[in-house]
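Here the structure is laid out as structure tokens; the discussion comes afterwards.
Here the complex is missing one protein chain, while the rest keep their positions.
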């Protein structure tokens, strides 16, 4: 059985593990105040070209999302999100548990548009009894989205402008950011994201780390006291250096992007087979997640040898499924699946 | 500079790291549903002699505490704790952030007594307008306490009985449980704790793991849907097997207790020097945390070579400090500190 | 200027005020434990034919909704609601502020169907990673809905059955319940509602009281400790008897329903004019709220003499607006508006 159901089936890239082993018996301060966390933060500041950014490390994405949103909002404020947004669908109500409503907008491709942001703000601002509804204050987007699509620079710029016009905080969930930045057709890079967003995170868990997300905060007003809230929400790792060390491994050379490119390439092999076979796709993805629509009887056969994620039924006797690749996907495995798709 | 300020200055015991390396490229399910987590849970069930217990793994202690307390209580209910309790002092309001008051009682030795539990319940129950105050529903204790003392079997049994009489949930924070169970004078063991408490956790972070706490739930009414809340609070690790693997390393042989015994022994060396020197102690501790009261001028000198935790001033020109040892403390280091204390 | 924009523009029905005056200098216990609250609760138990029901009084509807939902749910559970539901649109995130997500379903007529309830539950139950999403546990409906429609007995019975099959709590917001029960075509009554729902409230604020909502709880498992949560959320009125006295005034004779019938009749006069004029309606309402779609140029003229609620634009140059009547609406005023509509 070969797993294509997610990008966190294995441990970590060997370089990451080695970094942990090599430093294992050193003594450092706890809670992320050690030299390795500082070094990792420095590497990230260089990459994003913002020496003024605050960097905080989290163990996981839900933890990052709930801590950030809780830290940014007053009680009556909410987060705008595509209805497909991870915070809206797969975090067991983590955001609401911190007291905040998610203001959703429909999005077939998983992306939020500047027009949608403006409309939700204008509707709110023009409501004479606006105090009776939640005030939009933060925009949550993910890149790539939960369904594999990516933002162009023009799209992200437009969303960013809409946010700044309306005084909204723009927060980008980059759980799989590497895959977006390495995707065919992408024209964004880290400095542009740091410029356009107020806060975002670079995901490690889904791209080669044991665990870990690096949060980047560029907006000054969000910075004070963030570590209190990180601690309060249970997100402050005692041996914080484990996070710093991993991000050093990912960013001291090109490893982070090398892994993402590999995963995208492997996904391309699977995608190619589906295209050749004439399958349609739920979304147009150039990243490591592919959502082909496949006859159910074929899926049944594939299931004997491969794990994939069942997504949703599409019409009669077909379903959209998700195949996910990672740094650890072997080319032989991707090709085997591609062949089995073609021959099915 | 040698660190005696905490028990999480290093990485993990080499056996723990090796377990991660050996399995690194295996593919498993995520979120703690993998075979390694099942195996670790099995080992723990055997140790505590309760095959009916639910086991859940957390990355850290604050996360465990806030998730458990939030899962156990209705909105109007609170947790009784010694005023020295970790949830009351060092979690940045994590419990209150989930909506619950901590009902504190004074405790010079860090322990809660059955009489204190009964009094708080009786006072509440006898109040004709009791609906205007928080209903006590859970008792939080830590063993060893935050100041190094331990519960005897008689004490824990008494607290447990008081809880059962009043319908309270008894929750034991075992962040350093190994040190308590290996302390001189201890007469508790894991089966007794599992019997007397409704829920407790066995701490890994502070005893040789990279990170990780194993939560044990024996009370049936607390079990349903716990994983939803684990996810909601951000505590569900994507690569959950990292937790399972570490607890296998800790418990498949006697490693967990071997490390604790070593740490206690190292602490004994430091304690011995203080005793010989005639220093008093803030508390009587047989565990890996020692709280001697030392003249400030001596502390100033020790500070040049050792990290310790400043605790509190005691009278004029003296202070209580904390020295902490761990699995990783070298005997030569403990002896060096002991010698420097004696010669000071 | 005559107000048709809401049903709480005036004070209270004179009988209500008189009851307060007549008892003003009597001394009673506070917080709803007085004889008047007991008497009002008794009257309501008789009306609903459930002597086992718990009755609690609230000052307002948002307070009732947030207290009930917070009292009924565990942290990971959410409330299913039509997207038009008051809790979803006009309570400033009150439900989320207590930690719970609202799971919305689209509803052009403001009503929730049994099929929608079943679908949301089945989808959740069949999801293998259901712990990553909010667990549906309570169904929130309003009768009449926020847009004036009412549930038939068959519809409510079906929703109730769906709830009981899936272990959901059925909660009915009756802020305007009187208007529904007195509407043409209604076949529900209070005993049926008490039987089919687990908890509901009978609204006083919008039907002749100064303020006040009477909450009825028939499900035993919801009853314990409710008053703690009522107090905690700020909903326990010190001079609680003010609520009891008002509900006595409303229910010791037929006043509550007499007022509702009058309001519905007044609304019928306005509706009749719109129908005669050929205006369409946003929804088919037989209650005291009417939502005609009227040319904007006519609305502009009506605005000179009447207050109404602007609802939404409909196509080009038309808008849906809301006219609301109450116990206090004078027949001459309703007829004047009807005439002005006809002559416009």
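Chains here go by letter, A, B and C, matching the order in which they are written, and residues are numbered from 1 within each.
Everything below uses one rule, namely that a contact is a pair of C-beta atoms (placed from the backbone, for glycine too) under 8 Å apart; a residue touches a chain by one contact, two chains touch by 3 or more.
From a predicted model like this one, the values you see are computed outputs, not experimental measurements.
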Which of C:176, C:233 or C:261 contacts the chain that the document leaves out: C:233
Touch criterion as defined above, residue of A:18, A:76 or A:166 at the omitted chain: A:76
Options B:32, B:75, B:110 or B:292, residue touching the unrepresented chain: B:75
Among C:140, C:211, C:291 or C:323, the residue in touch with the chain that has been omitted: C:211
Residues in subunit C touching the chain absent from view: 2-3, 6, 8-12, 14, 17, 20-21, 23-30, 59-63, 66-67, 91-94, 97-98, 205-206, 210-211, 228-229, 231-239, 242, 328
Absent chain, residues of subunit B that touch it: 75-76, 78, 89-93, 96-102, 129, 131-134
Residues of subunit A (touch criterion as defined above) contacting the omitted chain: 31, 70-71, 74-76, 98-99, 129, 131-132, 135, 225, 227-232, 236
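In this text, only the chains that are shown with their structure count from here on.
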Subunit B-subunit C separation of Cα centroids, rounded to whole Å: 50
For subunit A paired with subunit C, centre-to-centre distance based on mean C-alpha positions, whole Å: 41
Per-residue overlap in subunit C, given as positions that touch at least 2 other chains: 75-76, 98-99, 129, 131-132
